[in-house]
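If you scroll down you'll find the structure; I have some questions about it.
A single protein chain has been omitted; all remaining protein chains appear in their positions.
Coming up: chain A.
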Amino acid sequence: MPRYLPYLLLLPATVFLIIFFLYPFTQVAIESVTSNGEWSLANFQKATSHWKFGEAFKNTMLLAALVVPIQLVMSLTMATVVQKLQKGRSAILYIFAIPLGISDLAAGLIWLSIFEQSGFLNSMLVGLGLIEQPILYLSYQSPWIILFAIVLAEVWRATAIMMVIIVAGLGLIPREYGEAAEVFGATRWQRFYKVTLPMLRPSLQTALILRVILAFEVFAVVIALGGTQMPVLMSETFNWQFNLQDRGVAAAYAMVILAVSVLFTLIILRALHVPKEART
């Protein structure tokens, strides 16, 4: 094998990343700290001084804080169930993973068709005689219902991606550890908590980083269900770029999302640190 072959094989992906990721990224980064051709933080000042910034930041964090833990618990449960199955394991896995194949906007629209005033939920409740008139759920008067609907849609849509990673991670844990613990009289819960979870760290790390970053970028589901009533960082980025036509401020928003993502990635890496000796 020629020595340069690995580099040659890496080349297409590298070129792709440079052209479609690194180059635009650098441009956005530069754009965020320049205004009228001079270095300045005016874009950040303009972004943060707008009355919606605080709300968008709060909503994004709140959504991530609600969605990710629910998804973590659910995906761990789902993965463990799948793992234990003797029959029909892949069938269940596929069924769990179906929402993954649906685009986030489509997922948002599906849940919108449920929660709308003329949606499925209302027609069902009216049909059952539980309510007389369709109720307006997704209204500016009830932001908590909008938030709830978004959390529901996000959990439905994106739990499977964590589950898939965790299923793969569970498959990598040698059975002997669990069996050894059983011999020493560990209960099921103890085996899960003391053996499986620590051994799962690398997979959990990946799953959490991926999921948390995606949570900070939440956009289409929020737009579909909340319109402009539930601003998040990403929707404000879009708004500044396309409706308010201020690319500098949009770039500043993008940098804020990046900063938050990097910060949380570091926190997760640190919290779920896998010692070098323990890596397989």
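The rule is short, and it goes like this: contacts are C-beta pairs under 8 Å (C-beta built on N, C-alpha and C of every residue); 3 or more make two chains touch, one makes a residue touch a chain; residues count from 1.
Just so it is clear, contacts and distances are computed from a predicted model.
Novice: Between "Stage II sporulation E family protein", "Spore germination protein", "ABC transporter substrate-binding protein" or "Cytochrome c peroxidase", which matches the UniProt record of the unshown chain?
Specialist: Choosing among "Stage II sporulation E family protein", "Spore germination protein", "ABC transporter substrate-binding protein" or "Cytochrome c peroxidase", the correct UniProt name is "ABC transporter substrate-binding protein".
Novice: Among A:45, A:77, A:117 or A:187, which residue is in touch with the absent chain?
Specialist: A:117
Novice: Touch as defined at the start, partner being the missing chain; which of A:83, A:206, A:229 or A:261 qualifies?
Specialist: Checking each option in A:83, A:206, A:229 or A:261, the one touching the absent chain turns out to be A:229.
Novice: Return the single residue from A:47, A:63 or A:138 that touches the missing chain.
Specialist: The one listed residue touching the chain not shown is A:138.
Novice: Taking the full complex into account, what residues of chain A touch the chain not shown?
Specialist: Listed in rising order, the touching residues are 51-52, 117-118, 133, 136, 138-141, 223, 227-229, 241-246.
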